[in-house]
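For this view, one protein chain was removed and the others were kept in their places.
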Amino acid sequence: MKKNLAFAVIATLLAGIGAARAAPVVLTIESWRNDDLSIWRDKIIPAFEKAHPNIKVRFAPTAPAEYNAVINSKLDAGTAGDLIACRPFDVPLRHFEKKQILSVNDIKGMDNFTATAKTAWSTDDGKTTFCVPVAAVIHGFMYNKDAFAKLGITPPTTVDQFFAVLDKIKKDGKYVPLDIGTKDAWEASQLAYQNIAPAYYKGEAGRKALIAGSAKLTDAQFVEPMRTIARWKPYLVDGYQAQTYPDSQNIFTLGRAAIYPAGSWEIAGFAKQARFKIGAFPPPVVKAGDKCYINDHPDIGLGVNARTKNLAQAKLFLEFVASPQFATLYTNAVPGFFSLQKTVVNVQDPLAREYAGWRANCDSTPRLTHQIVSRGTPNLEDDLWIKAAGVMNGTITPPAAMGQLQKGLDSWYKPAK
Amino acid sequence: MSNTAVMSASPAAARPARRPVRWHIAVFLAPAVLVYSAIMVLPLGATLRLAFFKSVDLQTRYAALANFHTLFGDERWSYHFWNALLNNAYFFLIHMVLMVPLAILLAALLSLPHLRGSALYRTAIFMPTMLSFVIVAFVWRLILSPIWGITPDLLDALGLGSLFAPYLGKEEYALTALGLISVWKELGVPMILMYSAMLAIPHEVIEAAEVDGIVGVRQFLKIKLPLLWPTVGVVTILTFVSNFNSFDLIYTAQGVSAGPNYSTDILGTLLYRTFFGAQFQSGDPHMGSVIATMMFLIILAVVCVYLYFIQRRLVRYQF
Partner (left out) sequence: MQLLRKTVAARAGAHGILMLVSLMALTPIVLIVVNAFKSREAIFSTPLALPTQETLALDGFRAVLLESSFMSYFANSMIVTLSALAGTILFGAMAAFALSEYRFRLNSAIGLFFVAGLMIPIRLGTIGILDLMVRADLVNTRSALILVYIAQGLPVAIFVLTEFMRTLSGDLKNAARVDGMSEYAIFFWLVLPLLRPAMVSVAVFTMIPIWNDLWFPLILAPSEETKTITLGSQVFLGQYVTDWNAVLSALTLSIVPILALYLVFSKGLIRGITSGGVK
C-alpha cells in the first residue's frame, strides 16, 4: 500500500517536472484599459496564440487612476510585465530615456505606420520609435437622435448654430441641453476646450506655433475657445460642479440629455447602454465655410520592457500588433479606437464609421498640450484641467486663466529658437 | 514603572556585584525592532535622503538645501505647501471639534449599566470605519450628488432646500464636506478606545461615588472624565497623526489633484502628487522627499510637545 503511494507520488513529481520543462512562455501586458479586458482575453489574444502555440499572453490591466504611478514604481524596481501600454508623447519618452523601454525600430511592420502616426511615440528628432502605435481616438459631439427628431433640430455646423440649438433645447425643457460636468476636471480640458479649440487656432498650425514659441496662450486664437466654453454654463445640469464623468455618461445613456461632448471611446459602451439612436457631429466651425478641424489623438501604444526575460517572444507580439490583421481585429473589437496603420480598415460600427469619416473632410491634430509643453513642472495638461474647469465653474475669467497657464509654461519652457 | 528593585525584596539574598545582563529585554524587543527597521525605517531613510539631492539630466547630484529653498521660495511650490498645511489644520479642527466630543458622549451612553442593545449600537456606529475609502467616497458622492437627488430631496423635506449646493464641486464647501465625511467614517475608533477605557474603570470607584450620592452627569464629569484624560490624549494624538497622513479619502473622492482647484489639497495628497506624479506630471522624488521631510518635522514637533508637556502631566491611576 505504502509502496504504491510512494510510486504515485514520485510519478506525479516527475510528470510535474516534465511538464514544467515544456511550459509555454507567458507574456504579461501592462495596461490601464480595464475596459478592454474581455476583448483582449476573448478576441485578440486567441488570434495571436493560434499562430504561436508556445506563447501564452496575459492582459493584466491596472485601474487607470493608478496606472502612471504604479508603472513608474514597477519599472524603477524592475517588476513590470513584458509589454507596457504606452500613453502618448512625453510619459513613455521619459521611460525610454531612462532605458526602461526599448526601441522598436527593428520590429517588422513598423513601416506600416506613417511618420505622423509615430510622432507620439518617437524621440524629438524622429529617428527612434519606442512604442508601436495601437490606436487613436477622435473627439466630437454625440447627440440623442430621438431628442433631435422630436425637437426638429439638425446637427449644427457653426458656433452660432450650436448655441441656437442649445437655446431651443433649453426652452423645451425636457432634455438637458449639454451634458458635461467639471468635478473630474479632465473633461473640461479634453472634451470641452481641446475639442473645440482647434477650430480657432487652426489645428497643427497653432499647435506647432505654441511649441515653437511664436504663439502664446494669451493670443486671441487660444483665449476665444475659453470664452466659448464659458458660455456653456447655462446649458449644463444644475449642480454640474459636482457632476462626475460617470454621471455624465449615465445622464446621456438614460436619455436625459440631448448633446454630449464625446470622445470616440464611448462608442462601444454606449451601444450597449443607450436605448435610443446616437448620432455625432464634429466640433462647429467659427464662421460658415471655414475649414473644420478635429482633435484626432494618438492614445495607446505598446512598448517592451527593457528588463523582460522573454524578449524574442515579446518582439513577436509587437510584430503582431504592427500587422494589418491586428488593425482590423482591434478597430472592430473596440469601436472608437482607430488603428494608426496605413492599412484601410473596414469599420463596421456605424457610429465609429461616422467619426472616422470626419478625417476625410477635416484636418486632424492631436491634443494641444501633450507634446513637449507638458514636460516640465507645472505641466500644461494638468494645469489646463484645473483652469478649464475653473472657467466653466465661473471662478476664473478666460483671459486670467490663459494668462496663468502661459505664466506656468514660461516658468520652465524655453522654446528652441 | 520599573522593577529592578525586586532583588532587594528578598531579604537574605546576597546582592550580586554586577547586575546580570538582562537578555530578556533584547529578546522582547528584537522581532519588532528588526521588522520595523528593515521595512519601515531603512527604506524611509533612503527616501528622506533624496531630499538633499537633485536630478539634473538624469544624473543625481548633491544639492544640500536647494530643494528646501525651492519649496519655500518658489511662488508655486510655496503656495501649494501653505495651502495644504492650512487645509490640514482646518481638517484637524473639524475632527477635534466634532469627533472627539461625540466619541466621548457615545462611549458614555454605551457604558451605561444594563443598556439594551449596546452591542448592536456599537456595531452599527463602527460600521463606517470598516468600509474601504472606495465605498465611502462612492456612496457619499452619490448621496451629495445634485443629479441623483438624495440630498436635495431630503433637505427640501426638512424645509432647508435653499441650503443645498453641489458641495463637493464648490471650492468653499468641498473641504468641509470631506471633513464631515471623514468624521462619519473615523468615529468608530475613538469611540471604541473611550469605551474600553470607561469599562476599565473599576466598579468600586463608581460604587463609592454612588454611596456619596454622586450620580448621572455629575458622576460622569467629576469621576469618569478625569480618569479618561490619558485616553483622550491618546485619541487626540492619534487623530492628529492620522489627519496629517491622510490621503485616501480625498484621493478617491476628489482625485489626485484634490479639486476643485486644490481647495481640498492636504499635505498627504500634495506629497503623493509630487512624489509619484499626477496624470501627466511626472513624479519628482526629490521635491516629494522635501515635502515628506517637512511633514515629518511638523508632526515630530507636535508629538514631542504632547509627550513632554502633556503626557507626563497626565495622572495615571493604578487599581
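Residue numbering begins at 1 within each chain, and the chains themselves are lettered A and B in the order written.
Keep this in mind: contacts are C-beta pairs under 8 Å (C-beta built on N, C-alpha and C of every residue); 3 or more make two chains touch, one makes a residue touch a chain.
Just so it is clear, the structure is predicted and the values come from calculations on it, not from any experiment.
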Contact with the hidden chain (one of B:L65, B:L86, B:L115 or B:L163): B:L115
Touching the absent chain when the full complex is considered, from B:F53, B:F81, B:W140 or B:Y262: B:W140
Chain A residues that touch the omitted chain in the full complex: 32-35, 37, 60-66, 70, 73-74, 76-79, 245-246, 249-250, 254, 263, 265-266, 268-269, 273
Where the unshown chain meets chain B, residue by residue: 1-4, 6, 9-10, 22, 24-25, 27-29, 31-33, 35-36, 38-44, 46-47, 102, 105-106, 109-110, 112, 115, 117, 119-135, 138-140, 142-143, 148-150, 184, 187-189, 192-193, 196, 199-200, 202, 216, 230, 234, 238, 241, 244-245, 247, 268, 271-272, 275, 285, 288-289, 292, 295-296, 299-300, 303, 307, 316-319
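Rule of thumb we're sticking to: only the chains that are shown with their structure count from here on.
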Centre distance in Å when chain A and chain B are each reduced to the mean of their C-alpha atoms: 39
Residues of chain B touching chain A in the complex: 58, 76, 141, 144-148, 165-171, 254-257, 259-262, 272, 276-284
Touching residues (chain side chain A, partner chain B) in the complex: 65, 68-69, 72-73, 90-91, 94, 97-98, 181-186, 237-244, 247, 251, 370, 374, 377-379, 381-382, 385-386, 389-390, 393, 395, 408, 411
